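The structure appears below as structure tokens.
In this view, the complex is presented without one of its protein chains, the others remaining in place.
Going in written order, the chains are labelled A, B and C, and every chain counts its residues from 1.
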């Protein structure tokens, strides 16, 4: 249809497989551990002096969430797994060709060498192939605790120019679009948000119009709405009801049954279920109008201002400082959308 | 404890058993039927010209909800079942002794003679013993539709003087208190809400400080939170998301997992689960401080203004007009509480 | 209806309120603790040298399950709560009048003096009024573990003469019948099983035709079928699948969604949900024909032979030995039914 934006996926010579992990910066590692492990039930795989490596019950990977002690909260990097060691070299070449910063991270616990890059939107991204395997706890039901978090599902990021960032992820990295938000004025402009995936779920990364580069949240998949409700009950029982930022509720987008929680450092996670499988490469993306109230909240609940306005700063890949942010290109309406 | 208000139950010579049904006034019977039967899955037992008699899947009674065509929305009456035909005569005597209006309602579909009274708070109450039995659908799972509503659970009413109304229901009618809200200033005053029961659940009737007599909502019990969530999905799918007034969420009070819906005439129902059993007559009531935020919303979500301010007018028992309302006696804080 | 057996409840001068606790004899207290507390999530209230006092998340009572170290597995006693201290004296008189053994148990942890009796069927029963209160964990969701066991619900016992035992519980103790099994040949005979209640659920005690007096199982209530399924997963993860004796499944009787587990000493518990409320004293009991296959297993699964044949011996109230058993009076068909 001529009115639709071009959302086609490219065919790069390497294969990005899926979202692999995210590194959250926390100011108090013990306090963060109490939140993620003791209360929500994330599994601790390993810790070294400054880092805690966590995973969900469905994950074979050594870690899906890394907590790193730091002077200020934020996101160190978000990581994708690729299909081979050689893919890392191809990716290094791609980013260098475009004049983007890269470096190799070696010696991280639980994985081989990893390529760190700053993508065109400024997001600190890691690509990794070799990941150590931990005990698969899927059927160790006697180990299940808390909200029964199963696995990392996706990243949600704010970027100043969704159309440009979407183009990069689709055309250069081969991501496909599952759903998107447009203001409908014009096919090639007005892209307020895109949900992009490599694995066959609704997304590995979502890009939303906003002050960026920033990470809005990391989404973790749970098996059922009951796990989301249990998370709320756990938070409230621990006198953390004020850290339940939004939900539980259903997004029209992705059909996601969700709750958003803020950790003790204000990093935001989503517990998430009821999305769907996309096994067809010719999946026709779901289009949402910016002013469709069902998009963000199928049941009609408004999101709080903090959910729209606040997001985590991201480190530059040389570390030690946060990336500068820019205002979004689409400004005449609320700047964050979903 | 000396600081606690007197919440003891009296021992009247008759036995009120439980909440039996409520009569909602609706301006368009077909539209109301589409909402309750087609969408939410209430079972239609019978209809006559102006009334629709509905029940839930666990109810053996002919009806737990009556919809009556009327010029304006509101509540015709709320009904309790008593343990014998003779109890009706004893109740008539009680109300007459106190100079309260009574009359006999005969020939209503699905039940024997019923005593209608106007209670001291002005609420139109029916007492009935003989109720026709309908097919019990508990194990007719092939008939289950919509939100799988199981049975009427309770009434929630706003009254100007909770302490006085509570005293009536406890001392004269034998209701016991499960939970209550107090402003803590003084033991005998400051009663903002009481949850009173005859059957062994948290309540058959709740009385809340507010402009009254009015009915805030009728609560229907469902088996699990999934039924509550399904109700939200059903409402939204039917483009009625704006009729999901509050929730889903958990009340601290009663541990209720709830959602509040407004029907096409603005009558309010609650779908409700996760409360508990009270089999002991010496149950020590749960005390909630008026300013405890967990009381109303365990997870911290504020209720909308409409939930606090709006309630249904009630008919006088001679019919044809709504009872006059008075402002609440406790006024220095938000007038409706939970 | 003239064909129906007489199942009326008497009106004794005392008030039995509900099933209160059961005492299981276990040969290895640590092993039993690992099963009930560590795996299934029962809450430990207190332990003394030979006893472990456990409760569920909805229980305010000090204990709903007592594990007592003993040379052989079995049941020490099953206990009901009464409405007053004086009721205990009235009960003592009743049992003595009928020439039945009684004694006072004093100094048990978490409760006042208790009357122990041997009922006409030979079951060791305790009546108690004063029970210490423990922290109510209903909303301490951060404490929930295992199968989220909420509360003791009922006892299920095998007795040689159901009609006689039923008469005792109904006429002398005031229990009402919710459901029953008959072979249909005759109204006054052929009673194979009765479900009797004092609290407003389907039962506090069920009596089934069989070699007795023996306790078939103690039933604990959970909030939803998911808790029952989780119990199965927990058992299997702990390599105790062979201790899942029957289910999960649904009984036609009581609409119970159930699983039966055998503890390390072979004592049997049921995790149980989806039953219904009985608030009316004139509830017409549900009649099940002995040969109706839906009665025991609504979904058609046969129960294993062990479930029919095996039950726990019960101690005599003077302790130290097990009550002698007699064969059932109804013998021409399978002797245990449900």
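Quick notes on this one:
Methods note: contacts are C-beta pairs under 8 Å (C-beta built on N, C-alpha and C of every residue); 3 or more make two chains touch, one makes a residue touch a chain.
In this text the structure is predicted, and so the values were computed from the model without any measurement.
Contact with the undisplayed chain is limited, among A:144, A:169 or A:298, to A:298.
Of the options C:49, C:71, C:107 or C:300, the residue whose C-beta touches the omitted chain is C:300. Although one chain is not drawn, the whole complex shows that of A:18, A:167 or A:243 it is A:18 that touches it.
When you scan A:158, A:178 or A:274 for touch with the missing chain, the hit is A:274. Between the chain not shown and the residues A:58, A:92, A:172 or A:310, the one that touches is A:58. Residues of chain A in contact with the chain left out of this view: 17-18, 58, 81, 83, 133, 138-139, 151, 198-201, 223-224, 252, 255, 274, 276-277, 279-282, 284, 298. In the full complex, the hidden chain is touched by chain B at residues 39, 139-143, 145, 226, 230, 233-234, 236-238.
Against the chain not displayed here, chain C makes contact via residues 225-226, 229, 232-233, 235-236, 241-242, 244, 248, 250, 257, 293-294, 297-301.
We take it that only the chains that are shown with their structure count from here on.
Central chain assignment: B. Criterion: smallest distance from chain C-alpha mean to the mean of all protein C-alpha atoms. Averaging Cα coordinates per chain places chain A and chain B 45 Å apart.
Separation between the centroids of chain B and chain C, computed from CA atoms only, is 34 Å.
Chain geometry summary: the mean Cα position of chain A and that of chain C are 50 Å apart.
Residue numbers of chain C whose C-beta contacts span two or more other chains: 139.
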